[in-house]
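I'd like to ask you about the structure that follows.
The other protein chains are all here in position, but one chain of the complex has been omitted.
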């Protein structure tokens, strides 16, 4: 059958610059480039290009650029070229459209409609170079009031378990299997260096990473891969994953070809079998079941570790989060629909869930309305792109944020959305040894540390500008935000005033 | 445009600069308002005529067991409605107009009354609340729902006298020289854009708390949204209001001492905590975790008045001036040293208050009571170290006189 699908990208090669060194050819696992000795030039199979930009970055002479395939549509806003291409692909394959990374559609990005405040005259901005500027955050549940013995300066009862973050940024769940061990190791090393946490995802904790256990959040998801009592006790915090922002309501599927020996041992499943995480946890059909799982995990770890519960941002997130808090979750994680994934049905990714900003604002407000916000911690996840997004998330009410896409981009990811193919040229979303080798964790960790340190400096600068010297005073401080270009309802849900007000 | 049509405190957030002062006799001896008036008048330039006021403790000894409500009315209807409301929930022993003087510079004052009242015993009982909580909730309700009525103060044996004008004019207006108090605090306001509203002037009070504050806290909304979880309605949107509620939450509801409440609000920095002994560090960490949203950030100097005495607090970075001095049993606080020296030229031991360290002045009687209590429970080293009749600096290791 003739494939009606058009190429998505076109490789532009500047033949004046190309020296036919072959770096591009050797860099591309998709076999796009070929040094053709007969023609005496390098050719490209455009259709195979996924726009990962590895060749562009590697080319020693900047001879390469990738562009959109120049084919135009018929001008219709309805039958766009993309819409027709999707149909062509499904007509060809009869399959669910798969894609990766977060929701790329044209939904409002509320971060870009929220502006930050700074001090002028009536109070001074604070210079982070001169004054302490605290970004340390603890996550865990707390009593509403602390009973203390003031004279002895001791707490009457110990605090429930907390984890300490020196920066308000953690790395969100990415399992070994969906990403390479080198990718996970890069994040683990960076987390240790930064005083924060990486998350094992639902992939178990590889034996090489056990030494980073104090900086690991160990995830328990519907497939329970890699979960045993040793695993639960190896991490600093346990996270129950109910849903993921990129694909709310569905489970996960790691194809058998990615289950090599290492992955199989870490996940505790046979080599070569598909790893299927069911859509729901089959022991959680309602909130009271969640409570049982939370307390089972607490029992298994002797109440020494906080238990987080992560949900995808869906329409009823506020009420669900409130129920989670009451079910005993110490940390609530809300994952917005722009959060990434290694593989998701494109229709789910593009159409299910709601923006993180609205969900976060609603959850924080609901917990406050019920007087329980101070009893739990709240973590925002799902496309935190910069330090300014971190500041906005905290001002909306988050204690900390999870970020994964940004960390992967620091490792080299170019968001080509082709993770599912397993041919990641950056050595991130692949298990092929010749590709995973491309990510030297020493370099990876350094780049991620650089990124987060830079963000933290920027957070400190922004906080200082607001006249705030501890992130505690930024949390939920929505007066530090103003909306631009938002309607009344959006402002109401976000709990912010419009700029100029 | 009449002032009522412009945005008031509560309709918008208004940053203000200010002057503050406090004078207290630790023995509990009462003095008239002359000194505090002089002290705050000296700092005239720190105000702009849009707000001034005083809080005085010990002024109603004959009604010491009753709540003294100072209420401002902008209309007759407001008074009728409020009095009906008070009648429904309280037993009023006495009500009268607060005597005032015509003063140039004080325009359109509201009708200002005071009531000495006790909670209605049956209603109190039915509410299931304690007396203080009952009273507080009714004060909130009057302020929120009766248009044109504002409760300026609601404590026992104390009162707030405040309004629109320079503080010295407000003092004359209320004839504060006619009152005798063991603790006076004063406030002169420099709001940036308020039309000036009598209810919005400071001190801000709640039950026996009164607060005067100079600065603009940048943690305002974090603090506001924290206390609002627990039923406090930050109707005025002012720093003073939210700081008062934080003190009320931490002291009255959570049982901390005032010093500890202040310590929570200006918690030690993490790098200081990191250097502490593990047990102490765990204690401070627990406080900062549980009360992270009670941390007050940004420039502030505060004088908290209560029936125990006064407590002065500067923000952690010491972004605002606040001086202290003493002479005999008298303790003076003011934004500027000159404002102390004008009333006590031979004042001793003048120094500035340290950033983030609560400066506590207790009535001798209160200090002695706490010392006795500490003697009974010797496991309380801090309290037992507090020498009676001394100005003590709590929550850091130095104990100055």
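All chains are identified by letter, namely A and B, in their written order; residue positions are counted from 1 within each chain.
Methods note: a residue touches a chain if its C-beta (ideal position, glycine included) is under 8 Å from a C-beta of that chain, and two chains touch if they have at least 3 such contacts.
We take it that contacts and distances are computed from a predicted model.
Visitor: What is the missing chain called in its UniProt entry, if the choices are "NADH-quinone oxidoreductase", "Cell division protein FtsA", "Sugar ABC transporter permease" or "4Fe-4S dicluster domain-containing protein"?
Guide: Listed in its UniProt record, the absent chain's protein name reads "4Fe-4S dicluster domain-containing protein".
Visitor: Thinking of the complex as a whole, which visible chains are touched by the chain that is not shown?
Guide: Within the full complex, the chain not displayed touches A.
Visitor: Among A:61, A:90, A:105 or A:316, single out the residue that touches the unshown chain.
Guide: Here the residue in touch with the unshown chain is A:61.
Visitor: Can you work out which residue in A:21, A:65 or A:493 touches the chain that's missing from view?
Guide: Going through A:21, A:65 or A:493 one by one, A:21 is the residue touching the chain not shown.
Visitor: Of A:87, A:287 or A:443, which one is in contact with the hidden chain?
Guide: Touches the omitted chain: A:443.
Visitor: In the whole complex, what residues of chain A lie against the chain that is missing from view?
Guide: Residues 16-17, 19-23, 26-27, 58, 60-61, 433-434, 437-440, 442-443 of chain A touch the chain absent from view.
Heads up, the rule we're going with is that only the chains that are shown with their structure count from here on.
Visitor: Measuring from the mean C-alpha position of chain A to the mean C-alpha position of chain B, what distance in angstrom results?
Guide: 47
Visitor: Can you name the residues of chain A that touch chain B in the complex?
Guide: These residues of chain A touch chain B: 119, 122-124, 126, 131-132, 134, 136, 138, 140, 142-143, 145-155, 158-159, 162, 368, 371-374, 466-470, 472-480.
Visitor: Could you please specify the touching residues of chain B with respect to chain A in the complex?
Guide: So the residues of chain B touching chain A come out as 13, 15-17, 192, 215-223, 225-226, 228-230, 253-257, 260, 269-271, 279-280, 282-283, 285-293, 295-299, 316-317, 319, 374, 377, 379-384.
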